[in-house]
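To start, the structure itself, in structure tokens.
Only one protein chain is missing from this complex, and each of the others stays in its spot.
And then chain A:
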């Protein structure tokens, strides 16, 4: 599975012709009319990823490489990114490391710039062809191999890169010929802002999994200070709950409720957010009946609110109703399998089975067989504890 690090030698005339068709020679043509015009069979890759068919993604990438179906450097990079992501999703971390070694460590190297290939990309806007996800994956991979500190270092470097090289405090000079200059800038800055958020959130999740709560609080508060986001503020409340600050969590959830009330929209997901927060407060106060009531309201508004369904089942258990808690989870899996099937829900269901049945191996096997037929490739089957 060799990934050429330099552009392939002079392509044949046919390939050049196809390549030419994709170029921005005619300003009226739209080179981005479809994913496939941008990169070989990209829409298939995207579709496979959405279905969780990661093994098929690996096959497709291997095939494209062995049959030399990819002509352009940027296509190789996109395929490499999908390959890397597939390996990590399938928890094949050492293989992912090997895949990464096909790359030059420095993603800022000139070989990943469009302008380095004037024959392949005449008139192309200069810039990096590296998909941002590749940078993120490169930073995250050491954690999966046991080197958390290296991942943290890389993430902070990535954050630094975004803040110093990409996010601009002053807008760039507007292209006089293109009166859309200002809004283009906004689009690009908006994208980088989102990426900044992704990196910060990843750092927070690292600290959260190690229960380093104070760091999480500081980082979250800084994020929240920048924008009014009820979902983010709710997550802050959850963090506070995790270490036991119930009063702090209540204050955060109350603020969320005020924020949402001011929105004047009938956005179901926000209404459910407020209800689920209320339910958590009832739950920690051991008022499981009220918590169940809140979750039922959520489910009535949105039958695919899996968080409400899962948490309602747990509340039923704390109300000594093991049978109904099992029913709630089983019916969700039956009714909305692709939304309800997640490792956490299965862990809970299996715990309930182990409590309810002396011979729980049989029923867990039935569940496990069903999962094998239905689940995506990246589903972690160890959650059934068989």
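Just so it is clear, a residue touches a chain if its C-beta (ideal position, glycine included) is under 8 Å from a C-beta of that chain, and two chains touch if they have at least 3 such contacts; residues count from 1.
Just so it is clear, contacts and distances are computed from a predicted model.
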item	value
Undisplayed chain, where the name is taken from the UniProt record, one of "Potassium voltage-gated channel, Shal-related subfamily, member 1", "4'-phosphopantetheine phosphatase", "Trafficking protein particle complex subunit 13" or "DNA replication complex GINS protein PSF2"	"Trafficking protein particle complex subunit 13"
Selected from A:66, A:94 or A:344 as touching the chain missing from the view	A:344
Hidden-chain contact residue, picked from the options A:100, A:150, A:167 or A:198	A:198
Option touching the unshown chain, where A:58, A:103, A:129 or A:328 are the choices	A:129
Contacts of chain A with the absent chain, listed as residue ranges	24, 27, 30-35, 38-39, 42, 46, 49-52, 74, 77-78, 81-82, 85, 88-89, 114, 124-133, 135-136, 140, 143-144, 175, 178, 180-181, 184, 187-188, 191, 194-195, 197-198, 201-202, 204-206, 208-209, 211, 213-214, 217, 221, 224-225, 228-229, 231-235, 238-246, 248, 251-252, 254-255, 259, 268-269, 276, 280, 283-284, 302-304, 306-307, 310-311, 314, 317-318, 320, 322-323, 335-339, 341-342, 344-345, 347-348, 351-352, 354-359, 376, 378
